[in-house]
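Data block below; observations after.
A single protein chain has been removed from this complex, and every other one stays in its place.
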């Protein structure tokens, strides 16, 4: 039985190595899905020019709903609570409104808090250029006065087929009630 | 060859055990993603007080859009078809409006059916307390007269990074057109 024992010991040794590799493979597989290192990331800027009754030519967004007593050319009192704004904003790769747009940010935001600036966003980045073809769909809460705010990438199409992830919003500039610019760091954790 | 045979048999025995553990590990990995047992769950309540023109002080929600012929202080006829309501509601851990709020429910709902009460919701639970830090983003159809209604958790941030799941809504109280309270059982099936 001596030979067998040695054989079993040898086998167990090889088993152990194998088991480690398999565990490691399993772990890698797990890590690939659950890792906190993005499988893809990108930074874009978008520029929102709200229609105020006098800037029809270059406005990219319009107030389309407001609470009782408000109108559609001035953002509502109480931190704009209740305003819904529809937008079609140019997306650029740097913070310059004049840079070539690589896509559009299209959808809506609504102001949902009376005692501070908080918005809720549902929109898409739509790309149809050499930069990218496809869409990234996003939704989430935007406590606009925080330095950074995380919303969800809830899906994507084309180059972003089935992607999910987190988009971090940062206010890059605000000019009165008419113009703001957001920097968006998009980290995809499911890339397909 | 007798020794070898025994050795191979021993080896196979160990293999079998190993294989079972590995299968089991694989199965667990699969199960973890696809199991119908949640990886995390929570129960919260939220309280919606609709502005009716006279309750500006404690209203947490406002009608901001309505079909032609309706106004913004009375919910529309035909089961409120066409009303969009923006809300910022306190979230509590029990069914008492006076309990300490552990977070906010922020977003919108719209009534989308003429012959019964049916809503569509897009909103977030926003937590920034010792209870939780992070957001849970939700969307889905709410046939409000059903005892329970399932909507989707479409993403999350912070404590709920990349989570997905199902939120089951139950109407816990209704007081006229002004106040309602929902109980929400959230079951996450993807937890990361």
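Letters A and B name the chains as they come in the text, with residue numbers starting at 1 for each one.
As a convention for this text, contacts are C-beta pairs under 8 Å (C-beta built on N, C-alpha and C of every residue); 3 or more make two chains touch, one makes a residue touch a chain.
Bear in mind the structure is a predicted one, so any value in this text is a computation, not a measurement.
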- Query: Which of these touches the unseen chain: B:65, B:91, B:136 or B:182?
  - Reply: B:65
- Note on the structure: Given A:55, A:99, A:157 or A:171, the residue that touches the chain left out of view is A:157
- Message: Counting contacts across the full complex, list the positions on chain A that touch the omitted chain.
- Response: 3-4, 6-7, 10-11, 14-15, 18, 22, 25-26, 29, 33, 51, 53, 62-65, 71-73, 84, 86-88, 104, 106-108, 122-124, 126, 135, 137, 139, 154-158, 161-162, 192
- Task: Over the whole complex, note the residues of chain B touching the chain we left out.
- Result: 1, 3-4, 7-8, 11-12, 15, 19, 22, 26, 29-30, 34, 36, 64-68, 81-84, 110-114, 118, 120, 122, 139-141, 143, 150-154, 164-166, 189-190
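Throughout what follows, only the chains that are shown with their structure count from here on.
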- For chain A paired with chain B, centre-to-centre distance based on mean C-alpha positions, whole Å: 20
